[in-house]
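Complex shown without one protein chain; remaining protein chains in place.
For chain A:
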Amino acid sequence: MKTMKLKGIGKDLLGMALLFLFLLLFLFNDSLNNSEMLNNIPSALINVNTIFLSIVLEAIPFILLGVFISSLIQIYVSEETLQRFIPKNAIAALIPAALLGAILPLCECAIVPVVRRLIKKGMPLHIGVVFLVAAPILNPIVFASTYFAFKDPFSQTNTVLYSRMGLAFVLSIIIGAIFYAVFKNNSQQLRGNVPVHHDHSHQYEEKKPTIFSRIRDAFYHAVDEFFMMGKYLIIGAFIAALFQTFLNRDVLQSIGTNDYSSTMVMMGFAYLLSLCSEADAFVASSFRSSFSEMSLVAFLVYGPMLDLKNTFMLFALFKSRFVLVFIVTVTIVVFAAIAILYGIIL
């Protein structure tokens, strides 16, 4: 008993020390910033840190948004309601899912916890996959930023914009259908073997929960999910920052010499950079002089569906086999679609 008590005090002190450290750093932030020693750190390291923090600080509000929506779903949407809204026919449900993805203004960080929660609530896996790939591209903000970035004063049609949006819509349905075929009989792909049905029956037990306790629960769920996903975001952001700092972009041009190899290069590049789908159009447009439109569209379609930072988050939430199938399917489908669109149709 006594050791446990001591342990408890030790833990309290540990937390106190951490909080104290944060407060101290907060107060002396300015003098640290100006200190000689720290300013002599190699500038490459500081560049990595700048990009790393920048990605983390930018992604965090969107992850929080995602986990809040997820915990609202958790508390207010029952499995029964969800079942009623999903068409019985698995294939027929794909199109409304892609359309719904277009309405949800969520980027690729925020969509992950939302999809996980919906699947947990009993939404079919392949519908979740449609959301996962459609929502980050088919959304008003991405539409607007792509529109500006590829606005061309000397031509009236914005082919990049329409190719990007059209492909996202069609491919999300195709990818959803493939997932339906592959995981039809094995749709338990979330990590942690939670039987779907006895998940949250407590909502209907005994006393009805008060509004206060509902809000409290929403907060608790939000924190838990943030800590579950946040670590993967941070690792992903760090690796992406390394690539951002040390990858020389001239190298890309020397690898991607023809249309198809440059498409592959830009897809790989989109994966490594882990940009937010709301800003990637501007990065893509800076490559216009040296890369073909085909490879830029590949960059814009593939990046939001799948990137380094997202892969880490997916591994946190889904079984490895699912994530691997996801990576392979998305990669092949996007590449094939781009090749067909630009090789044959346009």
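Please note the rule applied: a residue touches a chain if its C-beta (ideal position, glycine included) is under 8 Å from a C-beta of that chain, and two chains touch if they have at least 3 such contacts; residues count from 1.
As a convention for this text, contacts and distances are computed from a predicted model.
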Protein name as given in UniProt for the chain not displayed, "ABC transporter substrate-binding protein", "D-alanyl carrier protein", "Putative membrane protein" or "Cbb3-type cytochrome c oxidase subunit I"
"Putative membrane protein"
Of the listed residues A:L18, A:A181 or A:I332, which contacts the missing chain in the full complex?
A:L18
From the list A:A98, A:V133, A:L167 or A:L275, pick the residue that touches the absent chain.
A:L275
Quickly run down the residues of chain A that touch the omitted chain.
4, 7, 11-12, 14-15, 18-19, 22-23, 25-26, 29-30, 32-35, 38-39, 41, 43-47, 49-58, 60-62, 64-65, 120, 140, 143-145, 147-149, 151-154, 156-157, 191-192, 194, 198-202, 209, 213, 216-217, 219-220, 222-228, 230-231, 234-235, 240-241, 244-250, 273-276, 278-280, 282-283, 285-286, 288-289
